[in-house]
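Missing here is one protein chain; the remaining ones are kept as they sit in the complex.
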Amino acid sequence: MRLQAPENMVTFTFDGRRIKGVPGEPVSAALLANGIKLVARSFKYHRPRGVMSAGAEEQNALVTVGQGAQAEPNVRATTLEVSEGLEVSSQNAWPSLRYDMMAVNDLISPFLAAGFYYKTFMWPRSFWEKLYEPVIRRAAGLGALSGQTNPDTYEKAFAFCDVLVIGAGPAGLMAALTAGRAGADVIIADDDTAMGGRLLRECEDIEGKPAREWVLDALAELDAMPNVRRMTRTTVTGAYDQGTYGALERVAGRFAPDKPLECFWRIVAQRAILCAGALERPIAFPNNDRPGIMMASAVRAYVNRWGVTPGKAVTVFGNNDDAHRTARDLAAAGIKVAAVIDSRDDAKVAGDYPIYTGAQVIATKGRHGLQSITIRHNGGTRMVQTDCLAMSGGWNPTVHLTCHMNGRPTWREDIASFVPTPQSIPGMVTAGACNGSFTTAACLAEGAAVAAEVAAGLGLKPKVTVPDADGTAYALAPLWAVPGKGRKWIDFQNDVHVKDIKLAAQENFRSVEHMKRYTTQGMAPDQGKSSNVVALAVLADATGRGIPETGTTTFRPPYVPVSIAAMGAGSQGKGFAPERFTTSHKASVARDAPMIEAGLWYRPSYFPQMGETHWQQSCDREVGYVRNAVGVCDVSTLGKIDIQGPDAAALLDFVYTNMFSTLKVGRVRYGLMLREDGHVMDDGTTARLGDTHFVMTTTTAAAGLVMRHLEFVLQVLRSDLDAKVISVTEQWAQFAVAGPQALALLNTVLDQDLDDEIWPFMACGEVGVSGVPGRLFRISFSGEHAYEVAVPSRYGESLFRMLTAQAEVMGGGPYGMEALNVLRIEKGFVTHAELHGRTTAFDIGMARMVSAKKDCIGKAAAARPGLSDWGRQQLVGLRSTNALTAGAHLFEKNAAETRGNSLGYTTSVCYSPTLQMHLALGFLENGRARHGEVIKLRDHLRDVTEEVAVCDPVFFDPTGGRARG
Amino acid sequence: MGYSGLRVIKEGFFGQKGWKPVWRDPAPKAAYDAIIIGGGGHGLSTAFYLAKEHGMTNIAVLEKGYIGGGNVGRNTTIVRANYFLPGNSEFYSHSLKLWEGMEQELNYNVMHSQRGLINLFHSDGQRDAFARRGNAMINQGDDAILLDRDGVRDILPYLDFDNVRFPIYGGLYHPRGGTARHDAVAWGYARGADQRGVDIIQNCEVTGIDIEDGVVKGVQTTRGVINAKKVGIVVAGRSGQVAAMAGMRLPIESHVLQAFVTEGLKPVIDHVVSFGIGHFYISQSDKGGLVFGGDIDFYSSYAARGNLPMKEHVMDAAMTLMPMIGKAKVLRSWGGIMDMTPDGSPIIDKTPTEGLFIDCGWCYGGFKAVPGSGFSFAHLMATGNHHEPAAKYRLDRFRTGVGLMDEEGTGSQHNLH
Amino acid sequence: MAKLIALTPCAGLLPVSSGGVEVAEVVFDRLMSVSPFAGQERAVSAKLKEQVGAGLSKINRRSGLVTWFGHGTWIVAGDVALGGMAAVTDQSDAWAAVSISGARATDVLARLVPIDLGASGFKTNHVAKTMLGHMSVTITRVGPDAFEIIVMRSMARTLVHDLDVAMRGVAAR
């Protein structure tokens, strides 16, 4: 029911039923206004549940929002804003919320005590996966994901400030005002739709005017300060090192086009002031979970802030003075207060309604909505008709963020609560209710004082002025669980009750962590925000220890659940990693080449032609281009590093196993690079362009790694070397031109014709390419007469088109990764398939390349006995007339295919159109001594068994005459 | 006291009053035949197998906090035997067999669920590397199936096959891979050990190791001196500190690995899915929470809490691979302290001190090793001989370079794994 | 002989605008990286002053045609000749450069860049080597509401895409 008829109402649906609500109010308020008490089913026993709170701590009222792919499960109805057309549904109930079959669990609950599942479902063994687990899984879980791609937009952002104020209640507003007035850059963040915190729900005065007016004035002042940024609907979710905070913003105006649903903020603050307030805690009494039983402060929020009355005859049950506020406010609003039950004998309270002191609620009735409660009072019992019970077990300061760096809160006996331990988070101070200071006057004063301290610490000159407000002390006598029989719920979300915790203690799960893990207390979506303290008080009682001695579990981020989409915003689809495109990308795509990932790059797999139906046909043709005419391939993705300086050659001698200081200007040499652990890191060619100028190439995959490695050597290991390295990978578009016609093709684009005399094998230098200054390297990764020609990237696409067009005239054309791979396998050149991080120079037959004349990275470690043992698996070639597979294992011909018998494995395979047979590279124990032998290749996964002949890995043109000629 | 469905029903009728403590809380004795330092999964399983397989019951497990409070209680619960290098292959194969009989062996339901694990690959080269792995698994007698893209689509239809940054080429399917209820493993071994007479001593921190003439004599603890003929160090991330008490420097760096859990959701992910290229792996617990993790935070740390960039990276990977989980919400993230070795494989060995043994270096893969590690370490401690499946986990392999087990191929140096 | 045709890194991608923020390509004809050899910084600076009118800028700063470009490295938007005093490398084609301007340009970049680009701390001609999304970038403030962003040439498309998404998000607020 609403106290007054609102003006602008919109319509939304709950389980298909059309409901009127006020835009911006929480869905929970609209449901209550429409008399809807039953909104959810509990996790384990499927008990009927209603709205319990008016904030982010809500335990019961979790709903699903939206339909189809947009459906979002487990949304708290208490923080979900009403908007036109919003579709809200209940969850975890079948066939309907009202008649839920799984409620049978509640009937058999005596057999489902904490941890029962550890003790059964063990026989027969195979039934776990087949029967028990599927049944348990189907019963478990709250809401459901749609299983479809999330269609909504999310965002991430960074923000920076001097002072981050977390929470905008009285303490937070005062802190922001004080710091802002002093000139600090302030961000004030609050999870509510409006700032003011507790003041929005209380009937109090500040400076002689209603608190809510004071809030509006404060907000106006903050908005007028350019150095203050207000962030509403923004929950600070985690505290991280060096003043970094995570925060989740629910962007206003859900589902507007282009607008993100949520934004995950990374806020960096020099200082933070935590003003997170406090959460009211429930009392454990039998059947305290019926729809209609709510937190006392939540009842005030619905009445005072949202103008909604949650019941017609409300009862209040508390152990502290604060509970009586609810009774007073209800009476003032003209709502019937059926009874006020205060567990304290000595409570001094008055009101125009029945008050029972020294009394307790011992029973409740009403399955789908509270109908009555039973009170124990003066040795007797009394039943009271009521449809709403407001309970208050006292307040828990919201200390969570102060524990995110493993800090432990401190127990304060006088308020029976944990408060933050100072300095738990470097740079963070606390003020107000989260600090255990519950009165408005104390909150305002602390907020101002703490902010002044913080501002002064930043070198500013703050002034402190504190408005007048209510400072009436808050008194409480702890009551955690009402004595007697019946199930008294503590963790409403995970259906943990007092007996579960006692059972845990009985079975020696006495550590608070064991109790939590055994009973699942505090592990539900609310992470025990309201229930943990009650639970550990019950545990302390059961184990005969005090609460401080029992200790708490650790609060960990995030403070409220954070959607994966928000924290992973931008990565859906291609956004996970940058895409890198070569200059020839468009031209390759225009030739219908499938583009495949090579690290972050895209490279053409092959260039299909009319009539070709299988990649192998294209590949064979492209291999033929290179072997018989000329092929063109974009090799720009290989790393290129410019190395200059007086010690450039010394640097290369140190990072390569072989000598580079002896390399002549205008020549290229192959180099092998080790990690310091003695294994091969990368290989490539390095060209000497001048006396003190080299350009190194790396493999595509290792380009970044090698660059960092060189900087490491120069800055850390050998800062005595005067040399500079810079990547020129992107500067040059580089193309391999390979095949018998390579020189002829090249001469069609070069400004001056070349021949073998001027440009022999392994020569390099500068050339004019169609009027553009370029570079030419006579190197070959195919074993053919070949060059790599480079031009500044702006001309890359143009040169690629020119070269491929000319190649086609000569009976050749472009070739892709597939052909490139076949060409290099035929020649026994290794790539990352062979250099997989575990191979040594010895393994690939390059032990000779480790120069004895100098030290180099990895040389000492490579000399360890295990790295050059003859029993190691060595690179070999394998031939067969039938197709082979990579990743197959190698065995003696008649050996059983077991681990102990495995002698090696294959790394790369191809069909060689040149040799017209199937080839493989692989590693074989003592392989170099076994050339000519026949062994067995076995691939269990693809069911391939072949006899293969072991041979030298260089299958084609072993003398290298073609490349040199 | 035996556990059974019947017993659960009986106790249901009688208000659960008959359940006894799952393990006792004895005071430490002055001396034991053997002491295990560390009451985590590996320490408790070592104690269990010492008692069960070798009849050593006059032994104690010393735990500085509460048992199972380390990595066994903060991981992503994955159980698998999909290693390919000799040394690892036979060890994890043995460990998985122990998992398969664990519930009956312990009379404790650890909810070991062999729901199948799929390692995705995203290029021809990765496929071939996984083929080598899968073939090694079958050589070992374990199970592996190579799925192509359509094969993956059949069992994981919710992955993004059309727009993902690194397209899915296929997956290596390990049907016997799965998950288990992590805490229960610690409790189950504790119960089993306790029933065989092992003293499990919580809140007992070891502060020194007594060594005379190169022979171990016992340990000093916050609860007094305890003598022992044999001492086993099984303390994961704290290995460096405890080994230092015996004058050792280990090839170990401690790093934080984060893990995450969402709220309970109706069944949506039925397998364990591993997205290696994005360093992301996920499964759904029986309670419905999505449990997932990523790579280590990449700096040595004992803080047991993670940083934001790695959290974001994990969520980024989730969103590109399976954008249907975007609306699931992370409830909690935590960090375990991983004892990282240079080559990413563990150590189960004697130390230079006679009677002092060490079991460490499990990196971020220790959970699935809990039974195998305990079994093999118990064998070593009891007999003085290496247990065959764990015989290659030698401390000196880094010095000699013999038998390095670098499964990832990133190098046998620190901080490359 | 046919002539080679030059294409700029962002050809066909820019300009784009949304919510009053515009992204346009910045074309540099010459970009030379300069890394002075040991002990040569002063000499290099003097020489540069002669050749391009500005010496080596301070770290994190741009001065005329000279922009600090990382540890021990500057990039000069013009021809330089420093024979033997510094490693000089032609980078004219290595980078894609864009400008982003408009009243909410800072808000757009706050979606992508992990540093504070606010006007109070990051003034005109201030330079930051940092990240934008998953990419390494160099950001220079070139005016009250304008920045220049330099990224690897091959990543031009991702840069434009990331900026475009952020711009539309800001515009929708």
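Which chain is which? They are A, B and C, in the order written, and residues in each are numbered from 1.
Simple rule for what comes next: a contact is a pair of C-beta atoms (placed from the backbone, for glycine too) under 8 Å apart; a residue touches a chain by one contact, two chains touch by 3 or more.
Please note the rule applied: contacts and distances are computed from a predicted model.
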(message) Please identify the absent chain by the protein name in its UniProt record; candidates are "Peptide/nickel transport system permease protein", "ABC transporter domain-containing protein", "Sarcosine oxidase subunit delta" or "NADH-quinone oxidoreductase subunit L".
(response) "Sarcosine oxidase subunit delta"
(message) One chain isn't displayed here. Which of the visible ones does it touch?
(response) A, B, C
(message) From the list C:30, C:49, C:104 or C:129, pick the residue that touches the absent chain.
(response) C:129
(request) Give the residue, chosen from B:45, B:135, B:307 or B:351, that touches the chain omitted from the document. (result) B:307
(message) Could you pull out which residues of chain A are in touch with the chain that's been left out?
(response) 240-244, 266, 268, 405, 426, 676-677, 708, 711-712, 714-717, 719, 855, 859-861, 864
(request) In the full complex, which bits of chain B touch the chain not displayed? Write them out. (result) 238-241, 244, 249-254, 298-303, 307, 309, 342, 398-400, 413-415
(request) Extract the touching residues of chain C with respect to the undisplayed chain. (result) 59-60, 70-71, 73, 114-115, 128-131, 136
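Methods note: only the chains that are shown with their structure count from here on.
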(request) State, to the nearest whole Å, the distance from the C-alpha centre of chain B to the C-alpha centre of chain C. (result) 48
(message) As a quick test, compute the distance in whole Å between the mean CA positions of chain A and chain C.
(response) 30
(message) Counting only residues that touch at least two other chains, what does the list for chain A look like?
(response) 156, 266, 570, 575-577, 579
(request) Using the touch rule from the top, collect the residues of chain A that touch chain C in their complex. (result) 153, 155-160, 185, 251, 256-260, 266, 268, 570, 575-583, 601, 642, 644-646, 692, 715, 722-724, 726-732, 749, 751, 769-772, 791-799, 802
(message) Using the touch definition from the top, list the residues of chain C that touch chain A in their complex.
(response) 1-9, 33, 35, 37-38, 71-73, 84, 86-95, 110-111, 113-116, 118, 120, 133-135, 152-158, 162, 165-166, 168-169, 171-173
(message) Quick check on the complex: what are the chain B residues that touch chain A?
(response) 3-5, 7-9, 11-13, 15-16, 19-25, 65-66, 68-69, 73, 86, 89-90, 100, 103-104, 107-115, 122-123, 125, 127-136, 138-141, 144-146, 158, 160, 163-167, 181, 183-184, 187-188, 202, 262-268, 278, 284, 286-288, 303-305, 307-308, 311-312, 314-320, 323-334, 342, 397, 399-404, 406, 408-413
